[in-house]
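One protein chain omitted, others in place.
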Amino acid sequence: MLKVENLKAYYQTEMYGVSRNVRAVDGVSLELQKNEVYGIAGESSCGKTTLIRTLFGAFDPPLRVVEGTVTYSLDGESVDVTKIQGERLRQIRWKQVSYILQGSMSLLNPVRKIRKTFWDFTRAHEPITDAEKFEAMARNHLNRLGLPAQVLDSYPHQLSGGMKQRVAIALATLFEPKVILADEPTTALDVIVQRGVLQLLKRIQRETQSTLVIVTHDMGIHANIADRVAIMYAGRIVEEGRVKHIFGDPLHPYTKHLIESLPKIGDKSTRTSIPGAPPNLGDPPPGCRFHPRCPYAEPICRRESPHLAAVANDRRVACFLVTTKENAHVS
Amino acid sequence: MRSLVRIIADLYRYDGRCRFGFTVILLIVIFALLSFISPYDPGYSYYAAPNMPPSRQHFFGTTSRGQDVFWLMTFAVRNSLTFGVTTALLSRIIAVFVGLTAGYKGGMVDRIMMVINDSFVVLPVLPLLILINFIMKGVMTLFRLAVIISLFGWPWDARLIRSQVLSLKEREFTFTSRFSGSRTSRVLLTEHLPFVMPIILSTTINNLLWAIGMEVTLAVLGLSNISIPTIGTTIYWANQHQALISGVWWWLAAPVGISVLLFIALYLLVVGLGEYLDPRTRLQRMKGVLSDERA
Partner (left out) sequence: MSSTFLRYIAQRVVQCILVIFIGITITFLVPRFSPTDPVEAAVNRAMMMGQYSHPDAVRMMKEALTKMYGLDGTLGQQYIRFWKGLLSGDLGPSLSSFPKPVMSLIRTSLPWTAGLLLVSAIISWTVGNLLGCLAGYFGNQRWSQVIGMIAMALHPIPYYIMAFVLLVALAYVIPVFPIGGAVDIGLKPSLGWIYISSLLRHAFLPALSLVLIGVGGWFIGMRTLVTNVVAEDYVTYAKYAGVSDRTIMYQYVMKNALLPQITGLAMQIGLIFNGALITEYVFSYPGLGYLAYNAIFTGDYSLIMGVAIFSIVGVSLAVLLIDLAYPLFDPRVKYQ
């Protein structure tokens, strides 16, 4: 469905004499299948949002794709969204690939009724010939997602946070896209509302057999909804695998930390948090980017950067501890 | 204070408009300082032939009262600048006091202060100033005028300073220093003032601009102290002598030209400073760990 190869996307700025080159996505490769939920996890500012934006072909200066490809196979045709622009990109967006961006509280125009916003989003891709038909379509779509048709008459401030997010999801799924990219779709919502929104996303994905990419720092959500999970650290994927493998047997030290920091029922011990802070992506450390915070770091980790290597079927990890052990096994 | 100097240095280096503003203001200040070596006393008249056009001897010509316009203008600009700075500083005292207390105390105090503040924002100042100056005609000195104008020049800026304090209040160091038992005044001075300082600077320049303009307005109406040369009173006397009709245009061109330059230069500084203070560009300028997520 989607293949990403060695993607590098940097923020390049020059202001008041300070020039910066933030390597937010620095050599990411991944492959997505039809009808799966793919989770991307990591701390804030590890490059997850930049990655998902780039998957949508949405890079405006200062963000630039320096290297790599993002290729969708749509109706037997392959399209690299880092190479196309304008009308061609517009045709793919929403009808084929949709993107629910972060900020569920502010995705809707505060001075426009929801109906008008639906109208704008619909008309962007299909001519509306008949107001009544449009009305029926909008109501029908909301109904299918379990939303009351009255929201059409509301302004955003009249809706609750969860409702706003559902409306944003409804807008993103107007045309049954093949790929839905969702960035932190449940942050800022309370736990019960979160569950409802996640179930809605999952249901849409299952009904339309689409691919859902979900970016969140919340490992609990990944455990709940994802089929496969990628862990990002400092602009790179450090581990990727089936959800049960990642949670059952995390290989990368960073993944271990993330999972250990999850609360477990009946466990009264205090959560260990990772010492140190994520690196500055304007000036990342040499070698493995995790080594300054890694309790198992060895000399090689300071010098060389580990590749994301397949260690088993459907399992990739970028860590010398793991790969050299494997290699030792093989030889 | 150190950060303020850095801001000014940065603006000078990287913002062409600000550089222009700085240069022009510097030139105007030098021009005003020339008054100290003026060969003529500004109070004297008829020491030169009246109504002479600009020449090598009189760069800006002479007035109908036989004064050298160039040297007269050095005094006028000096007085106008001194007047503007005095007014701006005086009204700063009120603005900073109202802004900091309203923002910091919050609650009822804030609400009451802001209602009064907003009333002063909307109040049309000119008719009031005309009334005051009309009544005090004859006893009006430039300093008294500065005091009076400063009494009306604070509400906009108090509001700005308050909103800045409100956002600072939410930050962590405020809580830390309050929980560790620092007194309110200490928090205000040591923690908040450095952040509020650039905004105060920007409002000061804005206020300076407004005050000088107000003096020009009142002076041309004959409501300033017309015996002292300022940009405004120079125009007033030129008008009194029908300078335009009798063709002595240089008498008017000098104050008009200099004030236009001065106003544009000061305004460019305010705009540059405003852009510098904008959190969006500020974020991109800071070094160190940054969230790339929403850049």
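Chains: A and B, in written order; residue numbering restarts at 1 for each.
Here is the rule we go by: a contact is a pair of C-beta atoms (placed from the backbone, for glycine too) under 8 Å apart; a residue touches a chain by one contact, two chains touch by 3 or more.
Computed from a predicted structure; not experimentally measured.
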Considering the complete complex, identify which of B:Arg13, B:Lys105 or B:Lys137 is in touch with the unshown chain. B:Lys137
Option from B:Leu166, B:Met197 or B:Ile264 whose C-beta touches the chain left out: B:Ile264
Absent-chain interface residues of subunit A come out as 56, 58, 90, 93-94, 99, 101-103, 106-112, 116-117, 120-121, 123-125, 155, 157-158, 168, 171-172
For subunit B, which positions touch the chain that isn't shown here? 17, 115-116, 118-128, 130-132, 134-139, 209, 213, 216-217, 220-223, 235, 244, 252, 256, 259-260, 263-264, 266-268, 271, 278, 280
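Definition applied: only the chains that are shown with their structure count from here on.
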Suppose each chain is reduced to the average of its Cα coordinates; what separation in Å results between subunit A and subunit B? 51
